[in-house]
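Before I ask anything, here is the structure I am working with.
Left out: one protein chain. Kept in place: all the others.
Chains: A, B and C, in written order; residue numbering restarts at 1 for each.
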Amino acid sequence: MDFEYSEEQQLLADSVQRFIQKDYDFEARKKIVASETGSSENAWRTFAEMGLLGLPIPQDHGGFGGGALDLMAVMEAFGEGLVVEPYLATVGLGAQFIARAGSKAQRKTILPAVAEGRMKLAFAHTESKARYNLAQVETTVTPNEGGWLLSGEKRVVLGAPLADKLVVSAATSKRGFSLFLVDRGAPGVEVKAYRTFDEMRAGDVALENVQVDKKALVGKKNAGLALVDEVVDFATALVCAEAVGVIKSANESTLEYLKTRKQFGVTIGTFQALQHRMVDMFITGEQARSMACLAASKADVAADADDRRRAISAAKIKIADACRHVSQESIQLHGGMGMTEEMKVSHAFRRLTMIAQQFGDADHHLERFAALA
Amino acid sequence: MDFEYSEEQQLLADSVQRFIQKDYDFEARKKIVASETGSSENAWRTFAEMGLLGLPIPQDHGGFGGGALDLMAVMEAFGEGLVVEPYLATVGLGAQFIARAGSKAQRKTILPAVAEGRMKLAFAHTESKARYNLAQVETTVTPNEGGWLLSGEKRVVLGAPLADKLVVSAATSKRGFSLFLVDRGAPGVEVKAYRTFDEMRAGDVALENVQVDKKALVGKKNAGLALVDEVVDFATALVCAEAVGVIKSANESTLEYLKTRKQFGVTIGTFQALQHRMVDMFITGEQARSMACLAASKADVAADADDRRRAISAAKIKIADACRHVSQESIQLHGGMGMTEEMKVSHAFRRLTMIAQQFGDADHHLERFAALA
Amino acid sequence: MDLSYSPEELAFRDEVRGWLKDNLPEDLRRKVAEYEELSRDDLLRWHRILAKKGWVAPSWPKEWGGNGWNVVQRYLFEEECGYAGTPPLIPFGLSMCAPVLLKFGSEEQKKRFLPRIYNGDDFWCQGYSEPGSGSDLASLKTKAVRQGDHYLVNGQKTWTTLAHYADWIFCLVRTDSESAKRQEGISFLLFDMKTPGITVRPLVLLDGGHEVNEVFFDDVKVPVENLVYEEGKGWTVAKYLLGHERMNTGRIGGSKRELAKLKEFAAAQSKNGRPLIEDARFRDRLSRVEVELMALEITNLRFLDQMRRSGNPPGADVSMLKIKGTEIQQSLSELMLQAVGPLAQPFRPVDAPVAARDDFDPFVASLAPRYGNMRKTTIYAGSNEIQRNIISKMTLGL
Partner (left out) sequence: MDLSYSPEELAFRDEVRGWLKDNLPEDLRRKVAEYEELSRDDLLRWHRILAKKGWVAPSWPKEWGGNGWNVVQRYLFEEECGYAGTPPLIPFGLSMCAPVLLKFGSEEQKKRFLPRIYNGDDFWCQGYSEPGSGSDLASLKTKAVRQGDHYLVNGQKTWTTLAHYADWIFCLVRTDSESAKRQEGISFLLFDMKTPGITVRPLVLLDGGHEVNEVFFDDVKVPVENLVYEEGKGWTVAKYLLGHERMNTGRIGGSKRELAKLKEFAAAQSKNGRPLIEDARFRDRLSRVEVELMALEITNLRFLDQMRRSGNPPGADVSMLKIKGTEIQQSLSELMLQAVGPLAQPFRPVDAPVAARDDFDPFVASLAPRYGNMRKTTIYAGSNEIQRNIISKMTLGL
């Protein structure tokens, strides 16, 4: 039993925090969000130098062989700083598929490139009618001489406009789907890019007879679901940790506001009704942190699949509820100020609102949790 | 549009309130609850004299032909006084079956007797596995020369130990059940009597080859469900009105406590956190009252059945939530005092807890409401 | 007890409903339904349509254009507008400045301003809140110093809704900073927004929308004839306005429309191959909001009945309608967002080029910002905390 970060983990988290203070504070972030790509090449380079991009990549492919627990402190710091870089898309999703199930050649080409910051990835999976159901894939595959032709429509692909390669799911039989590595620039791939409500970049991806060769298959044929389930659980654990950071930021900002804002001649933090609500936000933050620890400790490959699923869903239920509670109350307690784009807390509100739904809302995970009892 | 009680309704409510103040205050009630029958013959006689027992009974059978709206003020006063007499069992349930579907002979024998206070009734319907499902009846019927033989087990029959006659449901075919009028003292009827958590009297009723004659059938054969649905909706509207009275009592007691109880040299009603919670209890009370008005206005025979069902379920959802909210908060804000049997509010807590579940909890009515959309 | 409207009231409702159906322009109806930003022209167009019909200011005295509707008719009219989804009637002129002028204004002021307000010739905004004052209005600092035939005004207002559309602003300013009581020494002034020295700066909200502003006054000259009532009596004017009766605090009609939209939308979303609305988890939240709304409508009618009976304005009851009404509005917008699930992400920033606007379904993309925007409802017009304080003090005597 040990709830402190290890020395290495803490050092890494400290340097991420220092980087954010120096180069990614609220003003710098505003400019990055408003820039054409909505991301910072400088930040990405620094992430590579700090070893963040290779952190969960195997050591024999240029990484550090870390797991979800090692990423926790990083994600928490990213949450606190509301970092909008495509880290989750590339490191938390895309590279995970390759590291866990990629062919030798895929691992060799892609993993070092990701670790060094030369390649970004995205996971193109969700379709219009799928909601949070990971099994629902209608994108089609037609085998041909060169390999396969993919056609379909993927929605809200996080990081798609910035990615070099996409991991795309497509139905290879009635019983299952498979995953394919597709160049974002390949003929037939069209990305409609947009900014997201939480100020990252994503896109809808249309695939029209996109030719991929036989080496493009990631993992075994028809076995996509188990792999996606595993990787999405891993990514869910990461956003749980991120949420803890965002909640921390929102709570601190609210507490600071209660201590400084005056009404009727006194600081509003002297009003007991607001004190008790702030206490509840604080408790929610602590409970959320505990569940994020649980999620991270179960998110790696080794864990028993049902044990992992149960823990991740339990964590996501708590995190979703906590996101909702803290985001709504932090705006309310800030009053009008919290409603403005000028306050960081309003951006925390956006991210928390979206984390509550990312990879499944509370309802989705309640259903999954109950089924695993 | 008119939300005042009519002059007659108000006069009646006033006299009920006066009676409670004079003969049924908290101390008097305590004695009645602890008495052998757990009810007051004196109160029942007075109800008869005041016309309360005949209020919803047709005029040609010794009643006043009133409807749910006429009973609303009475039930509210009963709720405020936490009256434990078997009024709901006799007037709200038993007599309603006879008034709505009884044969001429049944109406002639029973309704005047109820109106005059000479006869009490109870509705023996719920069985062990039925939960809130009104359609689930396993009590059996065997036809014989004399009429029918009934056998089965009925649970938690409100007012059973005090009743002269029971309205009993029994499955007359696979598709439906019928209702029978059974003397409580008939051979084969055994009532295991007990006090209820909310201090009324009820009992489990065992029927073992109970012989009833052909005239005992109430309403049409196999048509029991529609009738039970209608009468239980009527009774539900009455407990909604009663709940409004109990909530009023709990809220007033809590408000009074906040205004008088001192801690740290000031009344606890000066603490803003408690003020805001008291406000929420008050608002809940007003919203509950509105839904009780709706329920009463739709509970009579004339209303379209689906319209009635929707309104009653909507009201019961709100009332159940309100009972839970106000009962829990009123105890909490009273602190330790609220936990003692000596305070009336602890008895309001018991009644509210049970009303929340009576005739279906919020979940049951949410399901019914959704199905009627 | 009778929960139904009278035949006359029903006939009136049907008349309003029918007229709205025929006269609400389709483009405006669509913009409101899809949570699009309404332009100054959109707002004024609808204002003028109602003005022409004679329905824009029912509660004014008949000589100035009022139409003598009773409280029930006024309630019905406002809720029908909400239910039909008309653009809002911006209240700053019609139901804030005008009542003040009617009660406290000089004959000249009435003649000069009321007809233009009625006809929608001038767009008004309200200069109350300041950076340091929120719920604590009396702490305002904007100064007006009398210099001959004008006041020289310096200071800043904030949260000024639609100041960027406005021709005129009515302001609370401090004309005497020496007063013992903070409530004294405040005056009520009307400014032309074109007066030199006024700067309007947008305050973009968390949904990316521009509806409120900061307004800066730098040596703004306001003619003395623009003072309403007496100098130093502005607080009396402000208090009168705060107590001024509003009929649609609960926004029942609008929420009914949103509820219907939510049901339709949730029926069209699919969850594991079945309509989302059939999912017990989602459905129960929806049902509970529906029940609260049913209750609120009846509660509102009960207050209306009391008002009609007693002839008194509603008092602290309005606080309850505000609290419940805004909670319902927020829940509805949250359920819309939850209904659309993972597709809610796309966002159109204020500064996005128009060309980018066709890249995603604008309605779906409006749901997250709409949800964000609705958080304001429990903050503005007296935060729900302030409303609870009011009920605690006025109704419960705590």
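Operating definition for what follows: a residue touches a chain if its C-beta (ideal position, glycine included) is under 8 Å from a C-beta of that chain, and two chains touch if they have at least 3 such contacts.
These numbers come from a predicted model, not from an experiment.
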Checklist entry - Omitted chain: which shown chains does it touch? => result A, B, C
Checklist entry - Which listed residue, B:Ser103, B:Asn222 or B:Gln328, touches the chain dropped from view? => result B:Gln328
Checklist entry - Of A:Leu11, A:Ala34, A:Val279 or A:Val301, which sits in contact with the chain we cannot see? => result A:Val279
Checklist entry - Which chain A residues touch the hidden chain? => result 1-6, 9, 69, 72, 255, 258-259, 269-270, 272, 275-276, 278-280, 282-283, 286-291, 293-294, 296-297, 314, 317-318, 321, 366-367, 369-370, 373
Item to check | Positions on chain B where the hidden chain makes contact | outcome: 34, 126, 128-133, 155-156, 192-199, 202, 204, 262-265, 271, 273-274, 328, 331-332, 335-336, 338-342, 346-347, 349-350, 353-354, 357-358, 361, 363, 366-367
Checklist entry - In terms of residues, what is the contact footprint of the unshown chain on chain C? => result 280-281, 284
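The criterion applied here is as follows: only the chains that are shown with their structure count from here on.
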Checklist entry - What's the chain with its C-alpha centre farthest out from chain B? => result A
Next on the checklist: So the centre of each chain is just the mean of its C-alpha atoms; given that, what is the distance between chain B and chain C in Å?
Outcome noted: 44
Item to check | Interchain centroid distance [CA atoms averaged], chain A/chain C, Å | outcome: 38
Next on the checklist: Please tell me the distance, in whole Å, between the geometric centres of chain A and chain B computed from their C-alpha atoms.
Outcome noted: 54
Checklist entry - What are the residue numbers in chain B that touch two or more other chains? => result 272, 275-276
Next on the checklist: Two or more other chains touching the same residue: where does that happen in chain C?
Outcome noted: 385, 388
